[in-house]
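The complex appears here minus one protein chain, its other protein chains still in place.
All chains are identified by letter, namely A and B, in their written order; residue positions are counted from 1 within each chain.
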Amino acid sequence: MSLTSYFLQQLINALSIGSLYALVAVGLAMVFGILRLINFAHGDLMMIAAYIATFALMSHIPLPIALIMMMVGTVMVGVLMERVAYRPIRKAPAVAALLTSFAVGQILQNSTLLVSRFAQQPVQIAFPQIDFLRGVVTIGDLTVSKVNIASLVIGLGLLFLLNQFITRTTLGLSMRAAAEDLQAAQLMGIDTNRVIVTAFAIGAFLASIAGLLYAVQAGTVNPDMGFTPVLKAFIAAVIGGFGSISGAVVGGYALAFLEVLLTAIPGLGDILPAATTSPSVISFFKTYLPGSLSSYRDAFVFVILIFLLLVRPGGILGTTDREGRQ
Amino acid sequence: MLQIDNIDVYYGKIQALKGVSLTVNDGELVALIGSNGAGKSTTLRTISGLLRPKQGSITYNGQPIDKLQSHDIVRLGIVHCPEGRRIFGSLSVNENLRLGAAAQTDKNLIERTRKDVYELFPRLSERGNQQAGTLSGGEQQMLAIGRAMMSQPKLLLLDEPSLGLAPLLVESVFDIIQRIKERGVTILLVEQNAWQALDIADRGYVMETGKITLSDSAAALLTNPQVEQAYLGGAV
Partner (left out) sequence: MAQTLKSNLQRNGFLILLGGLLLMIIGLESSGSSLWQGIFINLGLYIILVVALNLANGFTGVFSLGHIGFMALGAYISAILTLPLAQKRSYLPNLPAWLATMHFDTMIGPFPLGFLLATLIAGIIVMVVAFLVGGVLMRLSGSFVSVATLGFLVIVRVLLVNSSNITRGSRTFSNVTGYTDMWWVYIWVIIALFVIWRIKFSSFGRAMFAQREDIAAAESVGIVIMRPRLLAFVISAFFTAVAGALWAHFLTSFSPNAFYFDITFRVITMLVVGGMGSVTGSVLGPITITVIAEFLRRIEDSTRLYGISQIILASLFIFIIIYRPGGLMGEREIDFGWFWRRGRPSKPAFEGGGEQPSKT
């Protein structure tokens, strides 16, 4: 494999993972922007979506209907969670809501466990194959999996639609206003409850798509599959300046690039053709950047988060202050 | 039009308003003056639904509104232009104005109101696409009032519109308030700048530490020795 192909492959990797992170991070950022709530159960929305799709497909429900069930179901759960768990504590300190979001996550995860048991399925279920997302596409010596391309295309498409919604519609405008100053928005005659529910609904919708793509990529679903993605999405949102939607998108891609960089650079040692680079460089790669660096990736990403919070709490786009306010 | 009866309002455990009563009649411009922390802003925020009174009632044209949500109160025609302007700095001037009309459905009416607002505030029409956060203090105040006008107010609550503005701008703000009154909008004006406020008002109330201490016609208040001493010494 040539160096350029390797590079392109990793680029597509990064873009596709970035799209997933962005889809999830945007939902988190929208809710945080308006309510200052970090909804940890957001990752579990991805999980719910993946499970709905799994069970639907396993029951031989045709794909389009399964997808609709997935999207509607996830949005319903998202809206319900706002109504039952978050609305009553809107005036409480932020920590209360954060802890509550963990509790909501526990409920969702264990409910899924229960349902799996009823359906006589194991804890971890293999995700049913979706035909047109299966397999790879080869261009020259470049091999890209179809699901990566799909993630990229779908992700960008949805983000574009979201952008249109936010900038052109009154409801979208109301959401931006509410994120900046909730009280002032109320004084405009905007029904802020409706705006909040919309934020949850859109976030849940995007999370459902991300959940599906994630499940296809991973090949399996399990009740705690949402935990790592939501942590990553959180980091992505912070990188971009927590609360800003565009920031969340930038952060998502930035994080993906960072991660791919961490895993790709070690791999360079293996693909560098002996003839093009000096042996000492190759041995440098092999000894000091072993492939196992990638297993430290998750930890490293968190170190970055803490570093960012210390040095530039406003994120790269710098829209939030130290308290996480704008 | 607006009747506030004996309301008590608390911030947590601290009582901010004690037995406050006031009336605003159709077409009037009523001034609410007093020093910092007297409770004037709190009164407006209670009317617009951001706060709820623990005791007492607020009625608007006979209908009790003290338990309504803010957005419903706006739809009744009571529009609050808050202290500190609170414009949406990250959005453009036009977007801010559009938000003012967020609760409106009649597109023609919205357009006509927008033209009206541009007429009142020509500077805003020039700066339509500019980010609101980059406007000067005076322009932001114009935007805040303009945005409030977009909500089709029948009763306009203005909270310290002259705050932080240079004297020349203060003049134009009060000019505009008068022109708004001429358009038939009832106004409840909260101000620290007592002289200017009473100058354009029909009636006035004086507030101190959460209570109404004086209530009279504006002209009478202007010549009232207590008021003169406390609020008008060093006029303008």
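Here, a residue touches a chain if its C-beta (ideal position, glycine included) is under 8 Å from a C-beta of that chain, and two chains touch if they have at least 3 such contacts.
Please read all numbers here as calculations on a predicted model, not as lab measurements.
Colleague: What shown chains does the left-out chain touch?
Modeller: Result for the missing chain's touching partners among shown chains: A.
Colleague: Of the listed residues A:Tyr6, A:Phe55, A:Phe242 or A:Phe257, which contacts the missing chain in the full complex?
Modeller: Residue touching the chain left out of view: A:Phe242.
Colleague: Using the definition of touch stated at the top, determine which of A:Leu8, A:Leu63 or A:Ile89 touches the missing chain.
Modeller: In the complete complex, the chain left out is touched by residue A:Ile89.
Colleague: Of A:Leu162, A:Ala264 or A:Leu305, which sits in contact with the chain we cannot see?
Modeller: Counting the whole complex, the residue in contact with the absent chain is A:Leu305.
Colleague: One chain is left out of this view; which of A:Ala14, A:Met46 or A:Val104 touches it in the full complex?
Modeller: Selected residue, touching the omitted chain: A:Val104.
Colleague: Which positions on chain A touch the chain that was left off?
Modeller: So the residues of chain A touching the unseen chain are 36, 38, 40, 84-85, 88-89, 92, 94-96, 98-100, 102-104, 106-107, 109-111, 113-114, 117, 224, 227, 231, 234, 238, 242, 292, 295-296, 298-299, 302-303, 305-306, 309-310, 313, 322-325.
Just so we're on the same page, only the chains that are shown with their structure count from here on.
Colleague: Measuring from the mean C-alpha position of chain A to the mean C-alpha position of chain B, what distance in angstrom results?
Modeller: So the centroids are 44 Å from each other.
Colleague: Using the touch rule from the top, collect the residues of chain A that touch chain B in their complex.
Modeller: Checking each residue of chain A against chain B gives 170, 173-174, 176-177, 180-181, 183-192.
Colleague: What does chain B use to touch chain A in their complex?
Modeller: These residues of chain B touch chain A: 48-50, 69-71, 74-75, 79-80, 82, 86-91, 95, 98-100, 102-104, 147, 151.
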